[in-house]
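What follows is a set of notes on a single structure, which appears directly below.
Every protein chain except one is present and positioned as in the full complex.
Read from first to last, the chains carry the letters A, B and C; within each, the first residue is number 1.
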Amino acid sequence: MEPLIMATEKADLRVSIGSLALQNPVMTASGTFGYGREFEDFVKLRGLGAVVVKGISLAPRAGNPPPRIVETACGMLNAIGLENTGVDRFISDKMPYLAALGVPVLVNILGDSVEEYRQLAGRLAGIPGIGAIEVNISCPNVKKGGVAFGTDPQMAAAVTAAVKGCSQVPVIVKLSPNVTDITVVARAVEEAGADAVSLINTLIGMAIDLRSRRPRLANVIGGLSGPAIKPVALRMVYQVARAVAIPVIGIGGIATAEDAMEFMLAGATAVQVGTANFVNPGACDEVIAGIAAYVTEQKMGSVRELIGALRVC
Amino acid sequence: MEPLIMATEKADLRVSIGSLALQNPVMTASGTFGYGREFEDFVKLRGLGAVVVKGISLAPRAGNPPPRIVETACGMLNAIGLENTGVDRFISDKMPYLAALGVPVLVNILGDSVEEYRQLAGRLAGIPGIGAIEVNISCPNVKKGGVAFGTDPQMAAAVTAAVKGCSQVPVIVKLSPNVTDITVVARAVEEAGADAVSLINTLIGMAIDLRSRRPRLANVIGGLSGPAIKPVALRMVYQVARAVAIPVIGIGGIATAEDAMEFMLAGATAVQVGTANFVNPGACDEVIAGIAAYVTEQKMGSVRELIGALRVC
Amino acid sequence: MSQFQQKVELICFEALTEDIVRLTFNAPKIAAMARPGQFVMVQTSPGKDPLLRRPFSIHQVIRDGHLQILFKVLGKGTELLAQVRVGEQLSLLGPLGNGFTPGSPETACLVGGGMGIAPLLFLATRFLSKSSAAEVSPKMPMVILGARNRAELEPLVDDFRKVGVDVLAATDDGSFGHHGLVTDVLTKSNLPPGFGIYCCGPHPMMAAIARLCQQESRACQVSVETVMACGMGACLGCAVPLKAGGYAHVCSDGPIFEAEKLLWSL
Partner (left out) sequence: MSQFQQKVELICFEALTEDIVRLTFNAPKIAAMARPGQFVMVQTSPGKDPLLRRPFSIHQVIRDGHLQILFKVLGKGTELLAQVRVGEQLSLLGPLGNGFTPGSPETACLVGGGMGIAPLLFLATRFLSKSSAAEVSPKMPMVILGARNRAELEPLVDDFRKVGVDVLAATDDGSFGHHGLVTDVLTKSNLPPGFGIYCCGPHPMMAAIARLCQQESRACQVSVETVMACGMGACLGCAVPLKAGGYAHVCSDGPIFEAEKLLWSL
């Protein structure tokens, strides 16, 4: 009977991604938050909705030669090359610290083949602290000539089904924006059993140094992220949220509480903060506090009232 | 025998798009330069490589309700709705002024059906001053449920062939970036007879106003342009230039001579300056002067040495 | 050449209130061509964010080619503009738009609300000026200005008084002049039929005045605001719906319109 008073006491920021309950809708985006610990001086890690870790593969990967990053207008390109310690060292070296935080850990996984994804999901099954698996399908499928899994609905579905088959925790499929119609892929992974989708991963881009007449990235092309891509991300979240019934997690250029809530209005149940962590390592705290302040100020019963509440007439 | 000395006297900036010779590689992008005259106080119109005019349809179009534009991080979204006077008034009211400038006029055309594109090309055939037709295939095909011509290689090829069949001047097909693999569309229009391709048109995006909980554009979605999209444009130009044999015209976030020359290194024979015209209506002059200065300073025989000269090892 | 893109120097910075700022630029070329009701597009940052210029009415043109704008700090662009220091240079584009047609009718009532007051000072001085007699009327205009409170309104009213024009003031909180809206003042003033209205202010105020004028068959020119990318007719972004159907473009067909031509929402 007194939701307004309750709201001013403590805003209700809880959301759920499938069976996974989050204390608030703000997660970190994979690859932009290390393994969490790097940020312990800057962010209240225990206050996050979830921590999404850097993409993990079966075997360790050294990554691409430098230069790996370059700044662009209101954005950046990265071609890290999926450098990571491999799943075994992740479990032994990184998970204990993360599990002790008490917030769900979302493990972002990547592979060269459907089989690799399956094995990764298997290795991660039952590890305490893991709240969900986020499947990065923007990686090239080496068996299909290097076409990214995420650009082919069938391959995307196959990966989803394989991971789903070995996971007890919710499986979130992270969609690539480099497609003609992202709703087609979203529906394909939904049908294959995905519990949620997260989007967008980076747009493929390139930068050139006129002086040396060379690409600015050793890898030639890289992934564009940051405020520059926010309009594209917002559009895709809006489209996908109307195309699927599963929860959508919005990603792309989110740096403030307003950004986050715009994604929720477009249909996102939760959001991920990516590149903004580099500029402001306290960004996630500010986003959470800003959402709480808004929910209180607007006398909303819950932040969930924002989800898909865009008024399109 | 004395190319270096000649170059310092006057840089050779000439390039060709099929049979169309340009005094320099710098054009204006459709929809960002009105019908040319608007800029007569700010730019040496006679010094441009070419003037590309606002997209023209068979019948006049009123365009979308406002708001039609919104600024985004290092970019802008537009949903003008292809407002234009229609081809007849374009020919009678706009072409005489443009033809008198003595630089090639590229007429950007758009339609709802293959038939409309064909008729447009027919109406424009033989009009003096028209140097080429630029076919905007990012428009929805109403007969195919509103799917954009540019996202389907077959429809793109059909439009190209139709326009090509009624044109004496070179036909440039302007590609949409909202596709999984832009080289597939590029090759399809090349095979259908396109004399050149220009890219990129705008990325589809969206912006939301948290306060009103409404989209910031009356049309909900719009086209993203400006510096924000330059990395995506550069990547696509690079890919397309390696996939087709016809000339490529680079577009997307170009504001300076350096930007323009980066696109040429990636494989563009010419470039178009778009959103930058709004910020700096003298932008085209500065881009041309900057390229000339570079060609002279680097003691290059011709600006053509830049085309595709990116060093990728 | 009637329009210019110019780097101009800021020669005077005045903070009228905490968030209302008047800038004076040395912009001889633009100032020489400027007419009341026209505007300039101002680049608020040399960088790419914010990307677009911002439109501001020409507030006043003073001797020696000095041009003034008056604005309220609302967002990123105006925040940056409020940080420019005397001696720094900024890129201005202008004069843009059609401007008021001050001759028709010759007897005038100027009605301004909030930052809509900005273009009216220039217009008022033109009505008074004898030097440009061909174009304007020498008759004293009536002026009604409104704002939120005394702090926002008084300095502007003073400026009108300084050039010799008397002002009827209205404030939302009653701290200065009439307590209420400029439309109340206008209604009460029993404006003679011959007077035309020249109006600039928030949309609801202009809509109300447009309705009033329509009822009285009074000529009414309004200055319209929209988002703008180019300010010069190139982008077609600044559309406003017309009563007759279709759209006009605020930057090239306006920003001044006969009120009866527009489709007023609200």
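Criterion: contacts are C-beta pairs under 8 Å (C-beta built on N, C-alpha and C of every residue); 3 or more make two chains touch, one makes a residue touch a chain.
What you see is a predicted model; the values in this text were computed from it and never measured.
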item: Contacts of the hidden chain among displayed chains; value: A, B, C
item: Sole contact to the chain not displayed, among A:Ala62, A:Ala245 or A:Cys313; value: A:Ala62
item: Option touching the unshown chain, where A:Gly86, A:Gly122 or A:Gly282 are the choices; value: A:Gly282
item: Residue touching the undisplayed chain, where the options are B:Ala11, B:Ala73 or B:Val287; value: B:Ala73
item: Residue in contact with the excluded chain [from A:Gly131, A:Gly205 or A:Gly226]; value: A:Gly226
item: On chain B, residues whose C-beta touches the chain left out of the figure; value: 73-74
item: Chain A residues touching the omitted chain (full complex); value: 31-34, 38-39, 41-42, 54, 62-71, 73-76, 78, 80, 83, 226-227, 255, 275, 277-282
item: Footprint left on chain C by the chain that the document does not show; value: 45, 47-50, 76
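Rule of thumb we're sticking to: only the chains that are shown with their structure count from here on.
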item: Per-chain CA centroid nearest to the all-protein CA mean; value: B
item: Distance from chain C to chain A - Cα centre to Cα centre, in angstrom; value: 47
item: Per-residue overlap in chain A, given as positions that touch at least 2 other chains; value: 73-74
item: Shared-contact residues (touching 2 or more other chains) in chain C; value: 48-49
